[in-house]
Structure formats: structure tokens, C-alpha cells
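One chain of protein is taken out of this complex; the other chains stay put.
This part shows subunit A:
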Amino acid sequence: MAAITIKNLVKKYGDGFPAVNDVSIDIADGEFVILVGPSGCGKSTLLRMIVGLEDITSGDLLIGEKRVNDLAPRERNLAMVFQNYALYPHLTVYENIAFPLRLAKMDNSEVDRLVRDASSTLELDEHLERKPGNLSGGQRQRVAMGRAIVRQADAFLFDEPLSNLDAKLRGQMRTEIARLQKRLGITTVYVTHDQTEAMTLGDRVAVLKRGILQQLATPRELYENPGNLFVAGFIGSPPMNFLPAEVSGNQVKLPFGTVELPADKAERAAGKGLLIAGIRPEHFEDASIANEGGSQSTFRAKVDVVEWLGNETYAYIPFEAPPEVAAQLQQLEKDLDGEAMRTQLVINLDGASRIREGDEAEIWVDARKIHLFDPSTGENLTVDRDNAGRIAEAEATV
């Protein structure tokens, strides 16, 4: 067991493209850290640099107190679970799990004890003599985990381990991984592009975009205090709404009307001209149901589509964005791998709401939860820095 220290790690490929660019993360002993981001953000590359399958162009990687930049994977004593499990198809489940122990030249009785230990933890006992080819996806996944936990590795590394499973199994295995990690108390780095996994599993989550660390914080901090437009748009489902906004005094002018801001937020955004306001869908409510808020924070808008899900309702309200903001929002959408066709407001209403399609509805908005972003840098002007973990320096290209 050991802490992992990542210091200014850079990975440049032959063409000079930095897949991982100056990333620093301190992972404490026993901590569960998630690397998350859209495809091509460098999260898998970073993981493979930690385990030693990719060379490090520059920077330092420390496991415990030792610099391991130049060590081969086998000398780093880390265990990894691959996306496609990478089980050895010619070996039985037993021998697959025993493989690292056999390489370590452990004697047979010891190997047997450890393998049976791991297999009972993962409920693989009745499959030990089978070949991986005859197992289901979930069972293979467990064998891959067995191979990782059977040795006394310093840390676990997971590379999108659940992405090949169906939704139901994914949920079960997610809980299983969380339980296992808590029980073994072993340092874990977990790569995923799945929001739910990122939010539920991690002690801390590192959000990456194009090789650059955007924000490193607890899931709650990420959700409540995203450091920039990208993190705000990436974390949360359905994603945060982005609207053009202009602040004057304590008022913020949105496409549907004017809402009153808390004084401290208004002050930080004052005099910046056109901004982007970010409001999560659940921070809207049907004004007739919302029990707080005065007339200042309501507006009227025509609802285009309504999706009633029983416990909640999604309502869609299209709007026109001015070109300065539209370009920015389109770029953001591209960064997030999204394919939104139109600018629209998604709002999450209570299931009891009676708003119907085509209605001109009165919507209440929780003005305390509004974030205001600088459109040129993407920086969150209203972020609460004490509760936002570590945010990357604002850069001009969001």
C-alpha cells in the first residue's frame, strides 16, 4: 500500500501532441481517485503512465517515496484491471488468478491459499476450473479483479473496467468494487467516462480535458462548485443549462426575463458585459409548486416539450443565443462529445407539476445556485474557492 504522487507529468507522442499535459495529482494512501473526461482527454494514457505501459516524457511519478519513472511495469508492484479484462484464454480461472503468484515463484500451498482466498471473496469458487472463454461478462470481470487482488500490490488501477457490461451488471459491479476497495483499503486509481461511476466511487475526482487537469475535487465539490464551463457541463446529467446573461446591479438578465442575484455573486460578476449563466435543471421549479421565492426569481416562458417520468418531469424551452455566446456554447458541446442541435433550456420539474406542452408557464429559479462564467476564458466567476478542490489556471481556450 502506498501513496502515488504525480508531478507535472507530460506525455508527448511522436508528432509532438501532448496527450497528457503537465498533470499533477497527489493520491493519498488508501484513497480512491477517479480520472474522468470525454474520450481523448488523456485519462487512459495517464493511467498507463502510472502502471508503466507508456513512457513518461517529462515529470515525476512517485509510488510511496520512490521515483518510478524508469522502472518496468513488473517492478512497480501495481495491479491493473483492463477494459477488455485481458484474461489469458489458455489458462483456467484458477491459473489466471495464480499467474502473478507463479511469476513471483511462490510455493504451491501458498499460491493455493491466496487463490482460494481471492476466489471466495469474488464468489468464483465454482468456476475455478473453467476457461475464461466459457464465462459470462460479469464473471470475466470478477476473474480480472481476482488477478488484481490476489497479490499484495501497492495500488489498484482500473481502466474503464465496467464499460463492457450491461447496465444492470454495471450497477452491481460498481457497488462491488466500492465495497472491495473499502475493505482492502488500497490506493485506487480508476478511469471512466461514466458520470455515475465517477460520482459514486471516488473520494476525489480529477476531470481532464485534452490532457489538461481541469479540476480535482470531491464529487460534491465538483457538482456544486465547478471551476469552469467545461467541468460544469461535464458533471451532471442532464447537463447544466448555459444561458446568455447580463448583470446589472443585483439583476441578471436571462433570455426569459430578469432574476435577482445574491449580492456577493452579483458583485463578482459586475461590469463584465455579456456572461454565460449556468443553472442546473433541478434548480428550476414550477412556480405554482415551489414554496419559496418571490416574484423576483420567476419568469414566464413557453414550454416546447414535456417528458413526464412519474417522480419528475423534464420540460424543454428553446431560446435564441446571441452569436458571441453561441460559438462558445457550440465549442463546449464539441468538447463534451455532445451533439445538441439547438440551444434549449432543460428544466427538471416536480412530478406533480401540471405544466403541459405549449403552455406559457411560470417558472421559478433558485438564484442562489446560479453560476456565472466568463465567456472568453470559461472561468467560473462565482465559484466558492474554499469548496472547489483544486481548479486549473484559467486558460483562454475552453
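Points to keep in mind about this one:
Throughout what follows, a contact is a pair of C-beta atoms (placed from the backbone, for glycine too) under 8 Å apart; a residue touches a chain by one contact, two chains touch by 3 or more; residues count from 1.
Here is the rule we use: contacts and distances are computed from a predicted model.
When the unshown chain is looked up in UniProt, the name that turns up among "HTH-type transcriptional repressor YtrA", "Sugar ABC transporter permease", "YvlB/LiaX N-terminal domain-containing protein" or "ATP-binding cassette domain-containing protein" is "Sugar ABC transporter permease". Checked against the hidden chain, the listed residues A:His90, A:Arg179 or A:Lys334 yield one contact partner: A:His90. Across A:Ala2, A:Ile34, A:Ile56 or A:Leu78, the residue that sits in touch with the chain not pictured is A:Leu78.
Annotation: of A:Lys11, A:Lys43, A:His127 or A:Arg147, A:Arg147 touches the absent chain (contact as defined above). Mapped onto subunit A, contacts with the missing chain fall at residues 51-53, 72-74, 78-80, 82-90, 99-100, 103-104, 131-134, 147, 151, 164.
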